[in-house]
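A single protein chain has been removed from this complex, and every other one stays in its place.
Up next is chain A:
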Amino acid sequence: MDMKSANRKLSLKDKYRLFTRDLGWEPSYRTREEIFPYVQYEGIKVHDWDKWEDPFRLTMDAYWKYQAEKERKFYAIIDAHAQNNGHLHITDARYLSALKIFLQAISPGEFCAHKGFARVGREFPGVGTQVACQMQAIDEIRHAQTQIHALSNYNRFYNGFHAFAEQRDRIWYTSVARSFFDDAMSAGPFEFMIAIGFSFEYVLTNLLFVPFMSGAAYNGDMATVTFGFSAQSDEARHMTLGLECIKFMLEQDPDNLPIVQRWIDKWFWRGFRVLGLVSTMMDYMLPKRVMSWREAWNIYGVENGGALFKDLARYGIRPPKGWNDAEEAVDHMSHQLMLGLYQWSFGTAFHAWIPSDEDMDWLAKKYPETFDRYYRPRWMHIRKLAAAGTPFKNYGLAKLCQCCQLPVVFTEPGDPTLSCHRERVHQGEKYHFCSDHCQALFENEPEKYVQAWLPMPQLFQDLQGDLTAWMDWVFLRDGEDNGDYADSLDRRNFEAWRAMATSNQ
């Protein structure tokens, strides 16, 4: 028997098949329904799991080898960054607000993705699908950890990072991202794949990671840019998995189309609202800006997203329902949200500030149709109030959208001077929404969204509106973590330390 030549005849594809899906078997002591109990109830029909095309072919030996190599590099760089006071190389400490939001709201999302992919990596009945999902599950805990580790050194020197774990569960604005991921995890395995694998990883991830990591590079943040680069090849795998998943569902049965389309509509809009936070980072929080939110949207939303939906049109998929309203909102959302963050900055574990003349000129150039007309006047008014010693603070609490959990600060489609607000009574209770799209999502699944935990009512229910008690409860240190950057400790420290490092004072 000539085993060697027999082995050589195996193609890479066949070999990978033997190393993954050939490991499975048809159970006979237990039924498939008992083993995979959650795969039916969403109504997605799969006739043949073997039709699943492996989006990448990575065996464990190669996985360990490649990933260990990346880990070695990553930790070498962040160790050096910590040792050499790398934090003093950032443009200035305003930049840190973006990192604080990231650690409080986005890194916990990586962990949710980890858990969620472990669950679907068990619940899908196809071995190929399971293995691909499991690899994403282990990658996602990597991302949560590398982010925490990269930002850990900033926590030692700056405020606003120290209570990310508590604030993930308690502070108001993180519930935007938390409710997004909880929504996906509480969905069935197929919807989870559309929510995270497809919408988040494929459609939206470029809008989050590319601008964010480029922003880190532009602003001298070696630690963050390193985890960005290190995660890139993982993300490429995750994107191909997301795409394969949606194609698989659509190819398996024509009845799947309307279900998948509804999920795409839902998760596009959910994701777009989460990205509202990213828009403020890009337009306002980066001292040295990479590109405007509008420019990023044109490249990664319009061009890439457009090409994707053109590709999916052959399955009968149309672009998401909210697409046109999103397109219009892109010229307004960062300004509307940043004005909100400024007026509520007493309640945020990051700093906001009034943009300088130079900042405003840049914004006017990037948003020629909207900034000077609608937003500069408001910032100028806020600046006047600050100069008069009566800074604009809104101690009234934000009304949050029952669905996306952002404060209701956006305007009507077609009229940027009219605030957009929807309400609806469901079983005797009144619910508020930021838009028609969020209201529609509620109406599709009222039994889910009535359960939403809303952080603002919490303040009144349990804390009788006592702001100091609330700050203690969310681990917010008043006068340190919150408020205007202009008179923050972060700013004083950064400037003093930088002076120490760059002069002989």
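Here is the rule we use: contacts are C-beta pairs under 8 Å (C-beta built on N, C-alpha and C of every residue); 3 or more make two chains touch, one makes a residue touch a chain; residues count from 1.
We take it that contacts and distances are computed from a predicted model.
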{"item": "Protein name, per the UniProt record, of whichever chain is missing from view (\"3-isopropylmalate dehydratase\", \"ABC transporter permease subunit\", \"Multi-component phenol hydoxylase, beta subunit LapL\" or \"AIM24 family protein\")", "value": "\"Multi-component phenol hydoxylase, beta subunit LapL\""}
{"item": "Touch criterion as defined above, residue of A:P55, A:G121, A:G197 or A:G483 at the omitted chain", "value": "A:G121"}
{"item": "Touching the absent chain when the full complex is considered, from A:M380, A:A469 or A:A501", "value": "A:A501"}
{"item": "Touching the absent chain when the full complex is considered, from A:F229, A:F309 or A:F475", "value": "A:F475"}
{"item": "For chain A, the residues touching the chain missing from this view", "value": "1, 3-4, 6-7, 10, 18-19, 22-30, 34-35, 37-38, 41, 59-61, 63-65, 67-69, 71-72, 74-75, 83-85, 88, 108, 111-112, 114-116, 118-119, 121-122, 127, 130-131, 134-135, 137-138, 141-142, 144-146, 148-149, 152, 155-159, 161-166, 168-170, 175, 178-179, 182-183, 185-189, 448-449, 451-453, 455, 458, 475, 493, 497, 500-501"}
